[in-house]
Each structure stands twice: as structure tokens, then as C-alpha cells.
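In this view, the complex is presented without one of its protein chains, the others remaining in place.
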Amino acid sequence: MKKLTQLAVTAAALAALTVGSVATRADETDAFRGPALAALKGKTIAYLPISLGFDLAQAWGGTIKTEALRYGVNFKAQDPNWVTSAMAQGMTSLIAEKPDVIVTQNPDVQSLARLLKQANAAGIAVIQMNMQGAVQTDAFVGPDFIALGEQIANMMVAKCGKDTQTSHKVSLVEGVPTGGVSFYQVEGIKKVFAQHPEIKLVSSQAADWDASKARAITETVIQQNPDLCGVIDVWDGQGVGTGAAIKQAGKQGQVYFVTSGGGAQASCDRLADGTFSAFINYDAPGMGRDAWTAIMIYLQNKQKAGAIKTQIYSPTRVMTKADVKAGTCWDPEQYAKLLR
Amino acid sequence: MDDRTKPQSMLRHLNQEKIVFILTIVLFILFSIILPNFLAANNILSLIRSVAVLGILGLGMLIVVLGRGIDLSLVATMAISVAWSLQLISSGMSVASAMTVGLAFAVGMSLITGILIAYAEIPSLFATLAMATFVYGFGRAHLITGTDVVYLPPDLGWIIKLGQGHVLGVPMPIIVAAALALIVYLFLRYTKPGRFIYAMGDNFFTARTGGIPVRPILVTQYVLAGGIAFIAGIVTATSAQAMNTRVVNSNMIYDVILVVVLGGVGLSGGRGNVRNVIVGTLLIGVLMNGMTIMDIQYTVQNVIKSLILLLAIVVDSILNPRDEQTGQQGDI
Partner (left out) sequence: MATTSTLAKLRYRFVPDHVIGELLSKKWIDNAIPFLVLVCVVGLFGTLIPNFFSVSNLAIQARELGEFGLVCMAMMLVIVVGGLDLSVGSNFALGNFMALALLNLAGWPVWVTIPAVILICGGVGFVNGFLIGYLRLRAFLTTLVTLIIVRAIVDMLLLKYSKAMSVSFYDSEVWDLIGLGGVGGVPSSFIILIVVALVGHILLTRSRPGWRAMAIGGSRRSAHNIGLSVRGTVCAAYTISGMLCGLAGILYAARLGGAGTDTGMGLEIAALTAAVLGGNSLGGGRGSVVKALIGAVIVLVMTNGVLRIGMNSGSGPMVLGLTLLLAVFIDVRWLKNRDKLLSKVYVSPTLVELPTPRPTDAEKGGPLALNDRLRDVEIIGLDQVESPEDVLLDENDYLFCGTRHGDIVRFSPPHYTEWEVYAHIGGSPLGMAFDKAGDLLVCVGGMGLYKVDRDRNVIKVTDETNRSPFSVVDDSRLRLADDLDIAPDGKVYFSEATIRYEMHDWPVDALESRGNGRIICYDPTSGKTHTAVRKLVFPNGVCLSHDGQAILFAESWGCRINRYWIAGPKAGTVERMLDQLPGYPDNINRASDGTYWAAIMGMRSPALDVALRMPGFRRRMARRIAPDQWLYPNLNIGCVIRFNDKGEIVESMWDRSASNHPMITSMREHKGWLYLGGITNNRIGRIRLGDWADKNWSSYRSYWGARS
């Protein structure tokens, strides 16, 4: 408690100093820089993803933390390690601690919804990354997953649709079915498939973001349908397992496999070795940048938490083996180091 | 009178191993008849292959359970030691030395577990539970610095064959499992420590009074289990192209225990053999494979699988009811 007050006082003093010096320095021509910096200085960002142990969360966190430290914003991260209840607990504690901004990621559509509403009500801005919850807050940063699903489904239709000489059998590997990434993506995919009755969706099972589960499911599906035409996995993290199952069955090249993700090095490797046939990259470091932008807008405009609600849809691009060059993908290790 | 008692006494001879074995055979025949693809050589191989890792871990568990212990840290040891090895290779270490480091880690951690159980006299359930949590936490905090899934580095050399190779058309995981089963069988059957483990599981205090060096043997059990876990990890990683450390938080360790106990290995020690583990593993394999071919959904498969497991232990307890008078206190 004491420490915190001390910190706040120091921060306030520092902020005052900066403002003062900026105002008095005659050679500073940028009149807007001073207030902008002052608005950022000494603020606190709390980062609470579902886990700090995977590429997306590391890229987002690493990007935001780098920028935060540059402008004197406090940054702290918590790691619930894939446990929803631990995450809810962390969120509840954060609401009591009152940071200025919470950057989080919903484990599923509902579990955090109430708490996010409470956080907004308590005057804390909430930025949801990638996994959209049932409640809209200051910003959602992530691709438009319904559109992304439609895009993937159309790619699949092009390879396995009625104009092709295939079995038209497609398998879909979901994540946590209620998790935003899976929930909305599957919605988009099914919408397209509904318009293409020739596509036979032989399986649509949940792998819960777990590569080994995805592998077990896909192994089963390929055994049941040796003539499978295509597989969609909603996330590359578990897509690794799905791809391994395809490879194991000796179907690599025969089964068209599309997945999507943040574009970490592992995805490029899988594209290069042919595990992934195509990959939709929504560039996680870019999402980190979008989130930082949202934070800057919120802090500088001194708006009320939850007053302005924006869907910040991330740009995506389709990648195939041909697009993989050195440096195309990023190294999660480098961001993980930043968060340690 | 005689006619009526005979079948009953025959039933009395049925123990859990036989029940599970009969169940496996019945299911096997049933699937062979109703499922056209079931008997194909390819399918049988993939059936065994899918449970090979489970079987290998089961062997490690067997060694511990025979001495009236339990090892809940097998999966954690497996995941962290192998993931660390893979990461070391990625960061430039040679395959051989990285594997040695990984193995040393696995053995070292299980050595600590063994010492805690043998010398500090902490019950095995808690010692291994705590060590599982510790190994996972330590690994994630200090060894595996990147993502929690460690992918296979591109050039692994011969090691990759353990997961993906074939010998005479038989996938390597099956060969590895079979070889390990043979080694463990010979160890338990023909070596002094192996016999001592049975003696200790049968009656720990008699064994100690009889002059068996119980504490070193206890430590040996856990060390062997740790080593086997490392091998299982290599097979898993090379065949799945990655080592997912999150497997520690899954139900996998329960599956391992089930495979062991289902085959008729007594959790109270001294009773069981490699044969029991094989029977238990095969039942799971046949069951999963059959249901897969029948196109039953993954989650439903789990329900059916566990119901059949329940059936097996219920039948056993009806045929061989435990007696209030002879039941051991604290035997859970």
C-alpha cells in the first residue's frame, strides 16, 4: 500500500517535472508532444492473457511492454497458465487493484464477460485481444474471424468443391468451441459450407487448443476417411498436431490443410516443410501494435473507460510455401525474453 | 450339486487380468466380424502404434507400483526432459549431448523423488505429485524459455527414426515398446533387484527384516521409471513433431495408471507383471481403434471407453469380492 502511494507520488512528481520542462523549454517546437507524454507517464497497464507460454501472447505482450517502458508506463503481466478459474481470479484482483488499462484475452465467450463489464464500470479500460467476449469494451484487437472463416472456407471450396475431382470430404478441428477464435471462425466457415452442399463436413471436433488432442482427432478422422480432401484447423498452435497426423498417415500433399495464426517461426517452418498447405497470417506483433495504439488513444484523450468502443480488425494475408523467406516470420523467443 | 458348483468355481478363478484379457479377445473378435477394415495388417499396426507410448509409460509405472508405490511425475518428467533436450538442440547443442543432458535431467529428478520417498519417508503419492508440479514449474520457469510447445528441430539424425521409422514394415514405436517390455520383463524376472521389488511390494517390513536393502531398491525403482519416461518422451516427440509441455496438465497420467491397473496389477504392490500391462494397453487400443472405425466421436469414445473400464473393475470385484476382515487398513 505504502509502496504504491510512494510510487504514485514519484510518478506524479516526475510527470510534473516533464510537463514543466517541456513547457519552459523554448526550443521545443512540438507543442503536442508534452501533453501526450504526460498523459502516458506513470500509468499502469496490466496484461492478462490466458497463458504467457504461447507465441501470440508473447508477441502482443512483448510489443506492448517495449512501448510502455519507452513512455514510462508501468507494465505488469500475470500468467494463469491456461486455467480459466485462475484467470478469473486474476481479473477480479486486477479490478480491485485498479490499473489504468487491462489487456486481456477471453478464454471463452462468457467466463470473463461479467468481470470485464465490472472493470469498465470501475473506470479501467479493457482491451480484448483476439478472443472476443460476450461484452464489448474499449477495444477488440484481432482479425474479423467471421470473415477469416469465410475466407478459409472459400479456399477449401476451391480445392475440394464441386469443380474438383475429390471426395469433397472436409474435416474441421475446432479449438475450445466457446472461445472467440474458434466460435466466430467456425460460424464463418459453416456459413460458406452451407452454400456448398457438395462439401461433406465429416468431422467437427474440439481440440481445446491442444496439439496432441488435435493430432488424436485427425488421426481418427483420416483412418475413418482415407479419402479425405481437406482439413481446417482454427489455430496453428494446435494445427501442428493436426499436420503431424496428416504426415504420419502419409497423406501429406493429398490432404489440403489450411490453418491460421499469428505467424510465428514455427508456422513458416510448417509451411516450408509442407505440413501446412496454406496459412492465414494475422501478424501477432502487429496486433500488439494495434493494442498499443488503442491504449494511447484512450490515455491521451482521457475518455471514460468504455465510452468509445472500437473493433480494431487486424489485417490478414494468405501465405503458402512460396511466401516463406528468411525473416518472413518472427521469433517468439525474442518476445518471450522481453516478458521475463 | 456338483454341476452347480463347478461353473462357479471356474468363475472364481477369473481374476482381473483374465477378465480384461477375455474382454479384449471378445472385442477383437467382435470388431473383426462387424468392421471390415479392422483385421487389415495396417490397421492392427496403427492400433498398437497408437497405444505404444501409453504402454511404455505403463512399464515405468509397473516397476513403481509393484513395490507398492505410485509415480504421478512420469508425464511431467517425460515432457520437460524431452522438451529441454529439443530446445538445447535448437540452440545449437549436438544431438547426442542434448539427449544425454535430457536423460540426466529425467534420471536426476526421479533420483530426488526416490530419495524423498525412501529416506525422507514421504508417501509416494505426495512425493511424486509434488515432484510433478515442481518439475513442470521448474522446467517452464528456467529450462523451456520459449513457447510451451517445443517443436522438433529440423535435423535430428537417427533419433527421429524412433518415432517415424519402420523396421520390416513395423513402426518403430511398436519396436521400442516391445524391446522395453522384454527388458523390463527380464529385469523383474531374473535380476536380484527385480525379485526384491516383488518382495517389498508383498510385505515391506518382512523384506526389510529379511535384509533386503529396501531404500536403495526404492530409489532404483523411481530412477528406472524416470529413464523409461524419457524414452517415452522421445518417441512421443519424434512422432508428433513437437513436445507439448501442456500435456502435464492433461489426464494422461490417469490413463497410464488405468492401463497398468486394468491389466490386473495390484496398486497394493507385489502382484503383476509385464503381461498385465500389455493386456491393459491392448484393451484400450482395441477399444479406441474399433470405435474410431465405427465413426464414433472423440468425446463419445471417451465416455464409452471409461464405461467399459468401469465394467471391468466392477466385474472383478463381484467375482473376487474384498473381505472386510482381510482388507488392509489404509489401502485405497
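Read from first to last, the chains carry the letters A and B; within each, the first residue is number 1.
FYI, contacts are C-beta pairs under 8 Å (C-beta built on N, C-alpha and C of every residue); 3 or more make two chains touch, one makes a residue touch a chain.
Owing to the predicted nature of the structure, the values given are computational and were not obtained by experimental measurement.
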item	value
Among A:Arg114, A:Lys200 or A:Lys321, residue touching the chain not depicted	A:Arg114
Of B:Leu35, B:Ala130, B:Val170 or B:Met294, the one touching the omitted chain in the full complex	B:Ala130
Sole residue of B:Val20, B:Val82 or B:Leu116 that reaches the chain not shown, by the stated touch rule	B:Leu116
Contact set of subunit A toward the excluded chain (per top definition)	1, 3-4, 51-53, 76-86, 88-90, 92-93, 96-97, 107-115, 134, 176-178, 183, 205-206, 208, 339-340
Those residues of subunit B which, in the complete complex, touch the missing chain	116, 120-123, 125-127, 129-142, 148, 249, 251, 254, 257-258, 261, 267, 297, 299-300, 302-303, 305-307, 309-310, 313-314, 317-318, 321-322, 324-325, 327, 329-332
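We adopt the following convention: only the chains that are shown with their structure count from here on.
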item	value
Distance from subunit B to subunit A - Cα centre to Cα centre, in angstrom	37
Contact set on subunit A toward subunit B in their complex	51, 53-55, 58, 81-82, 203, 205-206, 210-212, 215-217, 219-220, 223-224, 237, 240-241, 243-244, 247-248, 264, 266, 269, 273, 275, 332-333, 336-337, 340
Residues of subunit B touching subunit A in the complex	43, 46, 50, 140, 145-149, 151, 154, 164, 239-242, 244-247, 249-250, 292-293, 295, 297-299
